[in-house]
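Right, chain A next:
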Amino acid sequence: MQMIRDNNWVLSVGTFLPMLGVLVLLITPKANEAAIKMVALLTSIATVLVGVFTLVNFDFDQAGSMQFVAQTDWIPVIKSTYFIGVDGISLPLYLLSMVVTLLVVIYSLDHIPSPGNPKAFFVLMLILQTGMAGTFIAQDLILFFVFFELVLLPMYFMIGVWGGEQRQYASLKFFLYTMFGSALMLVAFLAIFFKTGAESFAIPYLVENGAGIAKNVQVWIFAGMFIGFAVKVPMFPFHTWLPDAHTQAPTQGSVILAAILLKLGTYGFVRIAIPTLPDAAIEWAPWIGGLAVIGIIYGALGCLAQTDMKRLIAFSSVAHMGFVMLGISTLTPFGVNAAVFGMVAHGLITGMLFFIAGSVKERYHTLEISKLGGMLTQAPQLGWILGLCSMASLGLPGLAGFWGEFPAILSAYNPADGLNVTVFRTYMVIAALGTVFAAAYLLWLYQRTAFGTPKGHDHHDVHDVNTYEWVAWMPLLIAIVAFGVAPNLLFSIIDPAVQETLRAFGG
Partner candidate 1 sequence: MFAASEVLSPLRDGWFLQNAWLAPVIPTIGFALIILFGKRLPKKGSEVGVLSMLASLVLASGAAWQWIQRVGGAGEEQFVSPVIRTWTWWQSGGMEFTIGQHVDGLTVVVLFVVAFISTLVQVYSLEYLRGDRRYTHFFAALTLFSAGMLAMVIAEDMILFLLGWEIMGLCSFMLIGHWWEDGANSRAALKAFFTVRTGDVGLLVGISILFFAANEWTTTNLGLSGFSIRGLSAWALSGEPNSTVILVAAIALFIAAIGKSGQFPLHTWLPDAMAGPTPVSSLLHSSTMVVAGVFLVARLYPVFFTGLDILGPSSNIIMIIAAITIVIAAALAFVQTDIKRVLAYSTVSQLGYMMLGLGAGAWLPAVFHIFTHAFFKACLFLSAGSISHSASHHSFDMKKDMGGLRKHMPITFAAWTVSTLALCGVFPFSGFFSKDEIIDNVGGNGYTFFMVVGLGGAFLTAAYMTRATYLTFFGEPRGASAGEHGESSHGTHPAHDGHDAHDAHAVHDSHDAQDSHDAHAGPHESGILITAPLAILAVLAIFSGLFNATPFGESWEYMKKWTEPRAAVVEESYSGGPGEAFVVPAAESGYGESPCGKETPKDGVCYAPQLNHAKFKWSKALLSLAIVFAGIAVSWVVSAALYGRRDPRLVGLTQRNAVARSGYQLLINKYYLDHLYERGVVSFIVGPLARGAYWFNQQVLDGILHGVARVSRVVAQVVYRDIDQRLVDGAVNASADVTKAAGTTVQPIQSGRVGHYGALLFATAAVAALVFVILNT
Partner candidate 2 sequence: MLTSQFLLLGAILFCIGVYGVIARKNAVLVLMSIELILNSVNINLLAFALRNGSADGHTFALYIIAVAAAEVGVGLAMVLLIYRNRRSIGLDELSEMRG
């Protein structure tokens, strides 16, 4: 794939700007909360502006090729370089991470979860931002790994310090799980490095030479990566950290977790595992697909069993990422396009849902579905937004969710050459049934929370959506609708890149 190197400073700036903010925050006195919030806000705004600049200068006619590429020595000894760039796959996620962070910051301006301490909170959030953005632009396995891990600690603390009752258990679980995955992932990275002649960790190079590795070796290396990424996605049966983490995390944490962190895993599959190890990918695809559909049904059932709104949304992520993984497992441009679109869509929608859950918690002081109800009478705007997001989440055409879901199902009808068609068609039908379940649990949730008459007594805190929330949510809502109505806004960027990525499969 050819590289476009002009403006090669943009990405670095966009990625590390938050760190600048962190430094400033560190020297701002803890007491002066207004200043702290202002710094955080400005930093994230600046970051987004850089992102916009990136977007504007992105050459959409060559979305398939790496752009803004920068490459310099980093750790010469192990032949690892500071090598970054974006193509049509990374760009949307890269920007998404920036925007989501900004929105979360805005939301946090008047929603600092207990026990307060905005300074630490924003510092962590900005570090997180750097890690996320970095992961999406890294073109070098080691660099990728470093960024990939960089997000762990901040999220660990975000959950552990600002989370719910079970926070300590949840955060530790989250951490150990992810770490377990990434440790094996690192081993796999090294293995592929040596098997390709210990020349370079650069992903393009590995894509060139990875195919040369003997198949059985590939399969093992892929196994390592698979665990690493599957934990992050999370795929059944590595998902159990997710409900706890999501449920216990503060709203902001859940939003970032859902909107971006989960994408690191799927992105890893699309960017690294599959292109570098095509033969192994073919071998693994049926299993991945299988786990994906299991995840779809399983997650849906999990949702149906929930009594806690937030936990339900968390479980729905398992199901939705199942669709994404199904798309990926087909190894066809069609499926992977769907998957990448699905990542963005899920980021927007589920992020939004978690925002809502947070606001509900703040208003009703509970997320027990049985204790909620009649939201539409007390906070109609909130209720309708919840409605919209549920609809989007259950894959209603005309909203973003649909474009991740339907094409994914569609693509399973004929997967890439070398994959068993019958198996994947079975998957297709199961996945299609999954959509019904999705409708089931989401509408059921909606019916029980929004409809009916208000339950309980103390509703004096129950007020409708306030300005901060509107500002923080509006972009997401607009995006949900916009991408739903005009999906080509994304597809036109993703598609060339995906085809480039899947060249090994004659995609």
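Keep in mind that, in the parts below, a residue touches a chain if its C-beta (ideal position, glycine included) is under 8 Å from a C-beta of that chain, and two chains touch if they have at least 3 such contacts; residues count from 1.
For anyone wondering why these and not others, all candidates are chains of the complex that A comes from, given by their letters.
Every value quoted in this text rests on a predicted model; they were computed, and no experiment measured them.
Going through 1 or 2, you find that the chain touching chain A in this complex is 1. Of all residues in chain A, those touching candidate 1 in their complex are 173, 177, 236-237, 239-241, 298, 300-306, 332-334, 337-338, 374, 376-377, 384, 387, 391, 396-398, 402-403, 406-407, 409-410, 413-414, 428-429, 432-433, 435-437, 439-440, 443-444, 447, 451-453, 486-488, 491-492, 495, 498-499, 507.
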